[in-house]
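Below you'll find the structure I mean.
All protein chains but one are shown in place.
When the chains are written out, they are named A, B and C in that same order, and each has its own residue count from 1.
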Amino acid sequence: MEYIAYFFIVVGLIFFLGTSIGLLRFPDFYTRMHAAGKGDTLSTVLILVGCIFAVGNQGDLNWILALKILLIINFVFIGSPTATHAMMDVGERAGAKPWNKKGENK
Amino acid sequence: MNSFITIAGVTLIGLMLLVLIRVIKGPTVIDRLVAVNVIGTKSIVLLLFSGILFGQLDMFVDIALGYGLLNFIVSIAASRYYQHRKSLEQKGKTS
Amino acid sequence: MEDIIPKFNYIVVVVLMMTGLWSMLAQGNLIKKCIGMAIFQTGIILFFISIGAKNDALIPILTEGANHTFDNPNIDKVTNPLTQILMLTAIVVGVATLGVGLALAQKVYQQHDSFDEDEILNNQTK
Partner (left out) sequence: MADLPIWHYDTLFLTLALLFGITALAMQNLMGAAIVFGAYSFLMCLIWTTMGAVDVAFTEAAVGAGVSTVFIFATIYNTGVSATPNSPRIAFKIFAGLIAFGTGAFLLSALPDFPDWGDPKSPVNSTIAPYYIANSITDAHVPNIVTTVLADYRGFDTLLETTVVFIACIAIYSILRIDNAKSKVTEPDIITSPPAYDPTDSLIIRQASRIMVPFMQLFALYVIAHGHYSPGGGFQGGVILGASIILLSISFDLKHVLQQWTEKKIMILTALGVLIYAMVGLACILMDGVYLDYAALDSVLPGDEAYARSHGILLVEIGVGITVMFSMIGIYINLASNGRFDRGL
């Protein structure tokens, strides 16, 4: 049971590493949004699944806690993409220019 | 288990520092908004981690649930703001 | 250094409070002043919470197990609840007063078409 928790948390951390590097290195707003929207949601969900297994003791899950964490996962899964969608909408309306290969980001 | 969670938490904070750089640097407001949204989502995870470290996760999970519910209000409010204002980098007054 | 590390919290408190105070004094913009006020307030809350914290203590919700029983808690292992309730109400009152500050700022903007203190002063002397 513990090893399942380790596995999920480590995979989640790897995805979050990707997210933060993407957020830092990508050249324009839309690509950053791509990194943040996908990697962030996925890594959060993975780490939360890891937490479900981390709190069970000796091969037995704590069911109420597991249910609550599943609820959190559900809400993150609804809320985070909605927020990303809203921000993308804003970027498009406000006229953030996409990056092109000549490096003209303005 | 506890030492693993501690290491994972410290790693998470370290990665959040990278996001913080984007918050400080970000050329437009929306870049900052994206980064702050990421930090908010990761706060849920850190809350659960500190619950595991305290050994009383059943008390901490409610706070994380509240965060999960409320976290996207700020993004939506900002999006509505720009939907009505339609400009990213306003200099000076708009009136 | 040995003296500073056990008292690091007080240093952070003072730095936060003084950042807020400087912002309230020096920033010309009224919304910045409101944010400065909120930061000053978090400094004070941090002071109260950190003097109530105890080493290796559990949260102030009693449970069976850990290192105390339900009816007879180990007092040194439970965080001080008193400072926490003072600050719990202070946060909600703080957001209400932040609202009052922002409302005043809006009213000032309606009258003077500006948030900046200098411009408001110029408008008045005209």
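Following the convention adopted for this analysis, a contact is a pair of C-beta atoms (placed from the backbone, for glycine too) under 8 Å apart; a residue touches a chain by one contact, two chains touch by 3 or more.
Only a predicted model underlies this, so the values are computations on that prediction, with no experimental measurement involved.
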item: Where the missing chain makes contact, among the chains that are shown; value: A, B, C
item: Full-complex contact with the absent chain, from A:5, A:23, A:73 or A:86; value: A:86
item: In chain C, positions touching the absent partner; value: 3, 5-12, 14-23, 25-29, 31-32, 34-36, 38-39, 42, 45-46, 49-63, 70-73, 75-76, 78-89, 91-93, 95-100, 102-107, 109-110, 114-118
item: Chain A, residues in touch with the chain not shown (by the definition above); value: 75, 78-79, 82, 85-86, 89
item: In chain B, positions touching the absent partner; value: 2-3, 6, 10, 13, 16-17, 20, 23-24, 29, 32-33, 35-36, 39-40, 43, 46-47, 50, 53-54, 58-60, 62-63, 65-67, 69-74, 76-81, 83-86, 89-95
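Note that in this section only the chains that are shown with their structure count from here on.
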item: Of B-C and A-B, pair with higher C-beta contact tally; value: A-B
item: Chain of greatest Cα-centre distance to chain C; value: A
item: Chain centre separation (chain A, chain C; CA means) in Å; value: 30
item: Separation of chain A from chain B, taking each centre as the mean of its C-alpha atoms, in whole Å; value: 11
item: Centroid distance [mean C-alpha coordinates] between chain C and chain B, Å; value: 20
item: Sequence positions of chain C contacting 2 or more other chains; value: none
item: Chain B, residues touching no fewer than two other chains; value: none
item: Sites on chain C touched by chain B in the complex; value: 58-59, 61, 63, 66, 113-114
item: In the complex with chain A, residue positions of chain B that touch it; value: 1, 4-5, 8, 11-12, 15-16, 18-19, 21-22, 28, 30-31, 33-35, 37-38, 41-42, 44-45, 48-49, 52, 57-58, 61-62, 64-65, 68-69, 71-72, 75-76, 78-79, 82-83, 86-88
item: Of chain B, residues touching chain C in the complex; value: 54-56, 59, 93, 95
